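A single protein chain has been omitted; all remaining protein chains appear in their positions.
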Amino acid sequence: MSVIPAVVNRFFHQTASPPYFYALAERLAPWLTGVFLLLLAAGLYGGLYLAPSDYQQGESYRIIYIHVPAAWMSLFVYVLMAVMAGIALVWRMKLAEVMLIASAPIGAGFTFIALVTGSLWGKPMWGAWWVWDARLTFELILLFQYLGIVSLYGAIEDRRAAARAVSILALVGVVNVPVIHYSVEWWSTLHQGPTITKLDKPSIHVSMLIPLLLMAVAFKFYYLIAVLQNARLELLKREATSQWVKNLLEKTA
Amino acid sequence: MQPDQSGIMQQPPQPVLVVNNLSCSRDDRLLFAELSFSLAAGQVLLLEGDNGSGKTSLLRILCGFRTADDGEIRWRGQTLDSGSYYKEMAYVGHADGAKKELTVLENLRFTQALHSQSGYDIDQALIKVELAGFDDNSVQTLSAGQKRRLSLARLLIAGAVLWILDEPFTSLDRRGIALTEALIAAHVRQGGMVMLTSHHDLTLTGLPLQRIHLNSCQ
Partner (left out) sequence: MSISAAFFAIIRRDLLLAFRRRAEAANPLFFFVLVVTLFPLAVGAQPHLLQSMAPGVIWVSALLAALLSLDAMFRSDFDDGSLEQLLLSPYPLTVLVLGKIIAHWLVTGLPLLLVAPLLADFLGLPAQAMGTLWLTLIIATPLLSLIGAVGVALTVGLRRGGMILSLLVLPLYVPVLIFASGAVDRAAGGLAADAQLDILLAMLLAALVLAPLPVSAALKMSVN
């Protein structure tokens, strides 16, 4: 505790107090949803209507507007979970545990979407639903890591112990992620030879890039909405016996 | 400080273990809250309470197996992890903590290796717990009562100051109970400390016995 200044500490403790956080998340939800819908509409309009078709891949390339943001998010959420895990282990902050748990199924969802869209894109490109492409394989193993976290949390009855277990696993997992990435890259060049695997080409035209970035930000907002919703539910379950939840129930009843 | 008329300083014993405002809950149920007590050299503390009142949880918090929801524990003024606490304590829980495939001697040698202080040597300890001559018996051939006494030998070998005992009298016969009580009494007279839970009422004549009753708060 002594490592961080008292002011910062106090700020975190206020924001991290469950009733305060619960109310804050509730207030934020409509605003986040509004921004998300705007970004999504703009991104989809730009990506599916305004952007020109690709001279090699025709229209089928447009799946990148879902695939690439989902793949980015699958990594982003995992790293974020590891940060939460570190905070939860070092400072035993309840909210960090809750956010970690709330993020896992959403991250798994993004990974799953990245896998499905990747394989849909692969059918016209490679002529097969699944090839052992480095990126897809990496996403598949990442999905296993997410599922490990989700099922470990489900298997341990005591919630605090479960949160500690999951924090340890997330930290070990995040060390493993770059190692997997590197090893899978090496493995695919060994066994397949170079193939066109990169969905996000470095020389992407600006009219394609802008909708892609819009979609990426929209996905971030979606994550925020979903994670806050999950976290609120998790908080209610955990704090079911505390006074603020009882007050809340009385108010709604 | 003024010496009293007899010339002997009447000081309260200096507490070694201090527990302050400890709270613990399990599965959203509060086991105990704001529990405070202290233990000084030469004292016994008996935890009483119904099943599920948190006796075992309290002992496990003192072992560092569980974390309390709130409160602090100090050993010689330091937190459990920073000071000499783990050098000076030993615990006997529900499980015997012995390997059934190994002999009594092999098990106790391992105990010796795990502890930095040296207490009794193995032969002496085995005599004290009336297991002399069982050195080469494998633990799985011992009766439940003998296994309990083997756990007590572990306490002696660890050379610990604080003994934490969770139901030490379980599966002991009358003789075993008397032996255990005698060991506790001897340890306390030498300035040791004992904290225990028991359904059996202790007969420790002439020893300072503190009792803490844990009510099951809903």
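Brief remarks follow.
By letter and in written order, the chains are A and B; residue numbering begins at 1 in each of them.
Quick note on the criterion: a residue touches a chain if its C-beta (ideal position, glycine included) is under 8 Å from a C-beta of that chain, and two chains touch if they have at least 3 such contacts.
Source: prediction; values computed, not measured.
The omitted chain makes contact with just one of the residues A:Ala42, A:Val83, A:Ile141 or A:Leu248: A:Ile141.
Only one of A:Thr15, A:Ser53 or A:Ser151 touches the chain withheld from this view, namely A:Ser151.
When the omitted chain is restored, the residue from B:Leu102, B:Ile127 or B:Leu204 that touches it is B:Leu102. The omitted chain makes contact with chain B at the following residues, 63-67, 84, 86-87, 89-91, 93-102, 106, 109-116, 118, 154. Contacts to the hidden chain, counted on chain A, fall at residues 89, 141-142, 144-145, 147-148, 151-152, 155-156, 158, 161, 164-165, 168-169, 171-173, 175-176, 179-180, 182-184, 186-187, 190.
As a working rule, only the chains that are shown with their structure count from here on.
For this pair, chain A with chain B, the centres built from the Cα atoms lie 48 Å apart.
For chain B in complex with chain A, the touching residues are 26-29, 67. Across the complex, chain A meets chain B through its residues 92, 158, 240-241.
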